[in-house]
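Only one structure is covered here, and it is reproduced in the block below.
Up next, subunit A:
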Amino acid sequence: MTKLNREGLAQLREQARAGWQQRWHGKQAQIIIGMGTCGIAAGARKAWDAFADELKKNNLTEVRIEQTGCMGLCYSEPTVEVRVPDMPPIIYGKVDAEVARRIVRKHIVGKLLINDHIYDRPALDAFGKQG
Partner candidate 1 sequence: MQAETKTELSPGLLEFIRQWKDKPGNLIMVLHRVQQEYRYVPRDVAFQVAALLEVPLAKIYGVITFYHLFKLKQPGRHVIAVCMGTACYLKGGEDLIRELETLIGAGVNTVSPDGEFSVEVVRCLGCCGLAPVLTIDGEVFGNLTKAQLPDVLAKYQGKQLAAATA
Partner candidate 2 sequence: MKNIKLEINGKPVTVKEGTTVLKAAQKVNIKVPVLCYHPDLPAWAACGICVVKIAGTAKMLRACSTPVEEGMRIVTHDPEIVQIRRTVIELILSTHPNDCLQCPRNQNCELQKLAADFGIRELPFEHRVRPLPVDATTGSIVLNPEKCILCGRCAKVCQQMQNVWALEFLGRGEKTRIAPAADVTLGESPCIKCGQCSAHCPVGAIYEKDETRDVLKALLNPDLHCVVQIAPAVRVAIGEAFGFEPGTLLTGKTYAALRQMGFKAIFDTNFGADLTIMEEASEFVERFAKGHGELPLITSCCPAWVDYMEKFAPDMVPHFSTAKSPHEMVGVMAKTYYAEKMGIDPKNIYMVSIMPCTAKKYEVSRSKDMFSSGQQDVDLSLTTRELSRMIKAAGIDFANLPDDETSDSILGSYTGAGTIFGATGGVMEAALRTAYHMITHKELEDVNFTAVRGLDGVKEAALTIAGKEIRIAVAHWMCNIETVLDRVRAAKLANGEPAYHFIEVMACRGGCVGGGGQPYGADDEVRRKRAAGLYKDDRECARRCSHQNEEVQEIYTEFLGSPLSAKAHHYLHNKYQAKPLYRK
């Protein structure tokens, strides 16, 4: 890629924002896994694999798995945010492989929240355009 000037940056930012909007508010379900050291230590990679496997089994090829940093909910690692269109974004905690599979089956397929693994977003986003 060429070095950016100001215009280039503005263009790139617009593209990035569009992509971001698409990802966060688009038509596809999305699974965002906290992949900080603590998340990984608590088993985030195993959860990731379980998600991927279960999505495949259910033929949900359009559902994206994304990674993010630590949400700060260390007591509930691994934490996962699940965004399904027309449903509130939900943060699940203590997501082991089994819970991951349940999330796919019940939440993504069945549109049912999984009662005992829901945690609260630690703070509202005062800065971004996440909504």
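Per the selection procedure, all candidates are chains of the complex that A comes from, given by their letters.
Operating definition for what follows: contacts are C-beta pairs under 8 Å (C-beta built on N, C-alpha and C of every residue); 3 or more make two chains touch, one makes a residue touch a chain; residues count from 1.
Keep in mind that this is a model prediction, so the values were computed, not measured.
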Whereas the rest of 1 or 2 do not touch subunit A in this complex, the one that does is 1
Of subunit A, residues touching candidate 1 in the complex: 37-38, 40-42, 74-77
